[in-house]
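Input: one structure, supplied below.
Of the protein chains in this complex, one is absent; all others appear in place.
Presenting subunit A:
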Amino acid sequence: MKREYDVLVVGGGPGGAFAAKTFAEKGYSVLLTEKRPAIGAPVRCAEGVGKALMHEFFKPEDRWVAAEIEKANIIAPDGFKMELEPEKAGAEVGYVLHRKVFDRDLVWMAAGAGADIQVKTRAVTPIMEDGAVKGAILNQGGIAHEVRAGLTIAADGVESKFARWCGVDTTVPLREMETCAQYLMTGIDIDAHATEFYVGNNIAPGGYVWIFPKGDKTANVGIGVGGDRCKPGNRPIDYLNRFVARNFPNGKAIELIAGGVSICQPLPCTVANNLMIVGDAARVSDPLTGGGIYAALYTGKLAGDVGSMAIEKGDTSAQALMPYDETWRASYLGKALERNYQIKEVFVKLNDDDLNAIVHSVSKMNLSDFNTLNLIKNIIAANPKLAIKLGKAGLKSLLDSF
């Protein structure tokens, strides 16, 4: 078995698979190692992604797409439903994917491009020499062996242990961990082309309930709750069971999903000597929506592009890899993360009266020139009490983030 590669990728999610594919296409030898026996399973996702974002990378295969989404509904704590029709709102429409199929196809593509793949093989320790990562010790079937690599990509998802072992603190603060439970439900009466979001402190404190259709009468019905709001008897699974009992008493749950999404700021630095950190491991999931598929694809590919150039020049030091960190921060993604972090900081403090007032006032707005900044200005104008609550500093940081 080969024990030396140009690139070692730890983790076979979208971030790792896209990085591996990119390096392999440029002719480098790549090993992608995934600790689970099957790529993409169990699913840790509600599987929604914006169409335009997806199209940046590919035209999705039919088998990846469970449903096409045309509009979103937001339901206020008082039950008032606001429809956000994207044609009117200018917001993008989306897909709900089959991640089991999608994730596996991405790894398939990486293999097709020449990457070696090992499943049920866990990276257990980085090889550190002179303050630089030189690969990792992998455990495969109970046997540990060394794999040396010039460059290692930490794509190990929300757990993000690999970078931590390399000396980067990846701990997510409790209050910034969105803790989630989800059922794949069937036999439920839903609009197969609309996503629904329920907000409210009795429904999902510090988060929301989502319904993401996956076809006729079938949807991911899930919830995220702020980690600090989670208590015995009021854990995500408890809130979810109550929501389902109220809204879909006759629905059938055919899959249970648990998971966590970080809603913190990205890591202060996403490179180290011979190491690049991508996707959830870098804490680049969206702090407001919890979405991280696009971010994983984007950072995975960018790591492949920047890392390849660094290998070619024979310098993969942290300094030589910095353009990766700088590029994603300056990109659409980096800016959206910054802005949505500020919005999230406001959102988690809202009480139900605030939430009701916001949803009602947004529904009355003329959204012909819809964008987030306009939306926020309008919300604040319609709800002066909210502006007081945010305070000068809060308002400033919110508006500055645009």
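Everything that follows uses one rule, which is that a contact is a pair of C-beta atoms (placed from the backbone, for glycine too) under 8 Å apart; a residue touches a chain by one contact, two chains touch by 3 or more; residues count from 1.
By our rule, contacts and distances are computed from a predicted model.
Within the choices "DNA-directed DNA polymerase", "Cytochrome c oxidase subunit 2", "4Fe-4S binding protein" or "Acetolactate synthase small subunit", the name that UniProt assigns to the complex's undisplayed chain is "4Fe-4S binding protein". Touching the missing chain, out of A:Arg44, A:Arg104 or A:Lys344, is residue A:Arg44. Within the full complex, the residue among A:Ile257, A:Ala318, A:Leu375 or A:Leu395 touching the omitted chain is A:Ile257. Touch with the chain omitted from the figure is made, among A:Pro77, A:Gly150 or A:Gly227, by A:Gly227. In the complete complex, the hidden chain is touched by one of A:Gly27, A:Gly131 or A:Pro173, namely A:Pro173. When you scan A:Lys51, A:Lys100, A:Arg148 or A:Arg164 for touch with the missing chain, the hit is A:Arg164. For subunit A, the residues in touch with the chain missing from this view are 35-37, 42, 44, 120, 122, 157-161, 164-165, 170-174, 177, 179-181, 225, 227-228, 230-232, 235-237, 256-260, 262.
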